[in-house]
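Every protein chain except one is present and positioned as in the full complex.
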């Protein structure tokens, strides 16, 4: 008997170090994604309901279509600095999350929501400055009848997310950094940002990346022709 | 001979009481939708072109694809406080409605537009503060050749809408309340809002909905396991 | 041997006259599209990352999926006032363009980007006020391995665009005006705008387009019935 | 108290006359849709899982997302010749219906299924020759927890369907004919088919519709130019 | 006055040589597309209504949304061996083409239809063996009110098509070959097919393309690691 089925809560989850989270947030999604070798980016269908930038530990929550019961279960597992990550077991656009859940989540220290489904009460969420990246905005109500899982690995918008992984989200989208890689990725991201910074003045002065990055020879060998 | 075909305008239409409309607008789409037993919500593909919240009587207008002639016919049927509801007879993304129609609509007392198709001149509409919920923004022009219907029941974004029904729209989407139910729905929505208000302080203080709403026993009976 | 294959840069391209571009920008996309007989509009899936209005000469760039190398090649061909127009050879949502490319593009006088794919670093692009109309926002990185074309005719979001054509873009979308037609279209657009201006006061005063545009007879002949 | 909420079964429903159904099936969806003045067609996303042509009385069933309980309730209400029409309360692609339900439905005399969601066991359904028009094919399982409605009016794939209405479905899609119009529509459809039949030989002989239907004058008046 | 507007028919159009068309049909879409340097492929949303393979000269027809009048005009311009190519001026899924038009088209020698919209009467079209590649199947009827163009260049499913260009279509999709390139493309396609043929026995015998095409060194230089 190995199959676990739905209906499980893993209470003990290691989180990513807060200092690393902070460094990842500052680096931003695009740089972090590059620093990880162009891995970890969630599907671009997830969009912020207002501009924001956060990084936190993944509090994962798998939910049935049209049923938000497990989100209520998940909130109890929150630690300050967590980001709630919600994925439905089949595609769904319902509004799983609104102002009361946001108030409760914020009270437990949750700093944002990533959901591959819908949210509602978005004008209140914006007033509260509770950041959300969602598939859509929908007022469609949900029921509380069927179990899912809390704090188990899940796939959200095309990426595998383990509980406690680092989630980085800003206007460019959402990226997951495995907890064990967070330090290495933060280092690489900062190195990348520094390298870009060094070139910024040259670009602003009108130098071309063809020259800055020495692309002309390779382009010619590939067969580029100027007519 | 029972079939009516296209090309009809129903001139006499009862509207929803303005006081009820006001109460529904204050309650908001998410609460109204819940108060109706989770019915009445239009598809989430309809999005506002700028944040707004309105409630009004439905002035319904069925249009052919790529043809906005009937909108011109509909404007004559407007009464102050109406919301124009436009649905194409087959899927279409063209820009049926722009600044001149908005100016004309506003002059007739129309307070907003719900359209399962495109609109244009959106920067002007925003300056005019004429609220629109649409499927998309598109400058694609339309012709004036083929008839539809005005003030007949239609399906818009998945919901049946009768002329004079209450339309409630805000950042969460668009909901239709049948005219005969508007009073009951307003009462229920306000009761629901009060009940939520009462719990708000408890959520803010960190109490969980698991406890506030006594979910733990039922979750256990469903088989929830903490590992 | 007539086939050109990919990997070509056409260095000599005639641009649209700057005065005409300015007149087209003022007229706006919806009016320009109407003035061209309802032609030239790119698909409505292209949306601005922030509200803006520009008109410029098309600097066209055909790119492979997930490969932005040719954008680097294209920047060298820019002239002040150009708008970069990027289309992938097959559907792609990757983030081809970010802050460094925007800085470089701006330094070469490029005033905006039209791309039937993704962009990233959008918060920085907004701070820089570098306007972009794109299919989506995505941090997904791209490679530099495969050639495309620069300054050759291409299809972008459903419209044929020749290098040097006038591109007009605002909140309503993006329109292309063939260079040879720009003067005629600017004239027609201004005539149309004047004609609309003349009617504006009548609409604002509550007159109906049914009367202003004398539609009633034709509607009756088509069979419109008032019940 | 007017609101009904979910959880209702209307046991008494008048069906469309079987002879009329047969005449509508023979006419086919495209002709019936034209005979109704181009109304009644369900969205083209509904496709047959194998080629078939049926007409029957609508046995309507509104279901929550991911929950097929009400289909079990609906089967008891079936009368021989019915077509089961299933619509979810919010968009869903789960597999609500498989071989056991098909066997049960067939045993109760149901002759087909229209569902704006998914079905499974399609190879068995094809062997059984149980016709289905669905939004997709998906093995995704559903739960039995939440009520919907049986034999109440619903919107399915964009059309209002009343219990007992005539449903006509073939390779071209699905059309609903209100019960009260079925006789008139059958007459008109047959008249239309006869008129087309009369012209068929002329088309086959190479005569053009421009001449058969005397379009040339009207085209010229609209401004058609031969260059 | 340069703008042409809609409503034009170009009566004189050069077609691609029938022998070349035959050679392109035999080569097939995938090989022709490769032989053109991976250009010319229409969007994959166009699918055959039954398996078929044809090549013919493009008879182009631009139509308004929901209006098939110009198809009637186009049929008069047909020459034996033509393929009718229909594109709407804005996205549309209506059923523009059915059995009567197919009968008329076949009588004029048209050997197939490419349409970025819907078709109907598909069971009859299959019986007639009239091949169609379409965006969808829909019974939705269209009107005859507004002009488009016949035998002018148009964009269909993302590709520019000039009247008389070679259209090649099979189960893999649809490809356009500019008339002036048809001979060169046919030569290259046959060379490519021969080259592939020569390798076929080696693949069947279990040899790997890594060896047949000598990829191992280049993969190693790119950094491929076997763990």
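Here are a few things to note about the model shown:
By letter and in written order, the chains are A, B, C, D and E; residue numbering begins at 1 in each of them.
Please note the rule applied: contacts are C-beta pairs under 8 Å (C-beta built on N, C-alpha and C of every residue); 3 or more make two chains touch, one makes a residue touch a chain.
It should be emphasised that the depicted structure is a prediction, and the values quoted were computed from it without experimental measurement.
The chain that is not displayed touches the following shown chains in the complete assembly: A, C, D, E.
Only one of the listed residues, D:2, D:139, D:201 or D:220, touches the absent chain: D:139. Contact with the undisplayed chain is limited, among A:119, A:181 or A:224, to A:181. Screening A:20, A:36 or A:139 against the full complex identifies A:36 as the residue touching the chain left out.
The chain not displayed touches chain C at residues 64-67, 89-94, 138, 140, 143, 145-146.
Although one chain is not displayed, chain E still touches it through residues 28-30, 33-34, 38, 41, 44, 47, 51, 53, 170-173, 175, 196, 199-200, 203-210, 213, 215, 219, 222-227. Across the interface with the omitted chain, chain A contributes residues 1-6, 36-39, 41, 43, 89-91, 153, 155, 158-160, 180-181, 184-185, 188.
The working rule: only the chains that are shown with their structure count from here on.
The chains touching chain D as well as chain E are B.
Its C-alpha atoms superposed on chain D, chain A is turned by 180 degrees; the angle is given in steps of 5.
At the far end from chain C, in terms of centres built from Cα atoms, lies D. Measuring from the averaged C-alpha position of chain C to that of chain D gives a distance of 41 Å. Chain centres here are Cα averages; for chain A and chain C they lie 32 Å apart. Per-chain CA centroids place chain C at a distance of 27 Å from chain E.
Across the assembly, chain E contributes residues 89-91, 93, 138, 140, 146 that each touch 2 or more other chains. If the chains shown are joined wherever they touch, the resulting network has some other arrangement, not a path, ring, star or complete graph. Remark: the chains found to touch one another pair up as A-B, A-C, A-D, B-C, B-D, B-E, C-E, D-E.
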